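All protein chains but one are shown in place.
Here is subunit A:
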Amino acid sequence: MPSDPLLRVENVSKTFRTRGKKLRAVQNVSFTLEAGKTLGIVGESGSGKSTLGRMVLRLLESDKGKIVFDGVDLTELKKNKLRALRQDMQIIFQDPRASLNPTMTVRDAIEDAMAIHEIGTKASRRERVVELLERVGLPYEVQFAYPHELSGGQLQRVGIARALSLNPKLIVCDEPVSALDVSIQVQVIQLLRDLQKEFNLAYIFISHNLAVVEYLSDEVAVLYLGEVVEQAPADELFKKPTHPYTRVLLNSILKIPDSPENRQTMVSIQGEVPSPLNPPSGCAFHPRCSFATDACKTVKPERKKVSEHHIAACHLVQ
């Protein structure tokens, strides 16, 4: 490695305990992320993608593993030291309404974030709010509005402005466009991409929407029941999907056909995502996999190299 990446995650795991049962949310996930780049994390509900995002920011403690951000091992860091670092790591959520105080104006909400981190004076912070709102494409008056007066798209822009106010190096984007209408989704995605270039931001982009992940990411990790089943540079993953689960995901997407002959037939895959309270033995995907052999039922597949930067955890990979 020529230089240290901005973020290195090594073998992090998280198990929740509920009513005496163990819920395996994330298991042995590793990746690195360079400054200014995007790692996309895709998976269905229960795949552990949001848990992983929160662990990276230590909003949630991992059970084991290592998270090194900007040269600092977060897992070793005391809580009081963590606050200073939080400024560099921000998060935006699917529902910005839920993360904004309903009794605070937009200006106060953004200013508050800066005040907590003791950035500037009140006057300079207010100036910055105006700048930030303009940068994310909101009109001047929005600063005086309350969250309930704004649309979903506008609120997400406010969430982005608030994250930006601290000049972060990394933003975890947890399903940031999933609740938005398609015509608004693109606007927000283009904004995120422009901001990335302008401020050299690194993103962890968490989504169930493969198309959006492909569009934005440099590298993509596919999660199934808390484990990375496939990981590769975005071009390669979508051109050469290797893990049967990745292929199933891709085949389940209904694209607008380019000609009537290409209308898709509804072909359903067997079974449902198993409960993370009771994950299957061997390869977690085997009960739904049409290629499963006896080995898949008992032996957990190792991560194997498909090519230089492409890994898949499947017995069929040679």
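Convention: a contact is a pair of C-beta atoms (placed from the backbone, for glycine too) under 8 Å apart; a residue touches a chain by one contact, two chains touch by 3 or more; residues count from 1.
The criterion applied here is as follows: contacts and distances are computed from a predicted model.
Of "Putative circularly permuted ATP-grasp superfamily protein", "ABC transporter ATP-binding protein", "Multifunctional fusion protein" or "4Fe-4S dicluster domain-containing protein", only "ABC transporter ATP-binding protein" is the UniProt protein name of the chain excluded from the display.
Although one chain is not drawn, the whole complex shows that of A:F16, A:Y146 or A:Y215 it is A:Y215 that touches it.
Considering A:L85, A:V273 or A:L316, the position touching the chain not shown turns out to be A:V273 (whole complex). Among A:S151, A:N200 or A:S307, only A:S151 touches the chain that is left out of the view.
Along subunit A, the points of touch with the absent chain fall at residues 44-45, 151, 153, 181-187, 189-190, 208, 210-212, 214-215, 234-235, 238, 248-250, 252-260, 263-264, 266-269, 272-273.
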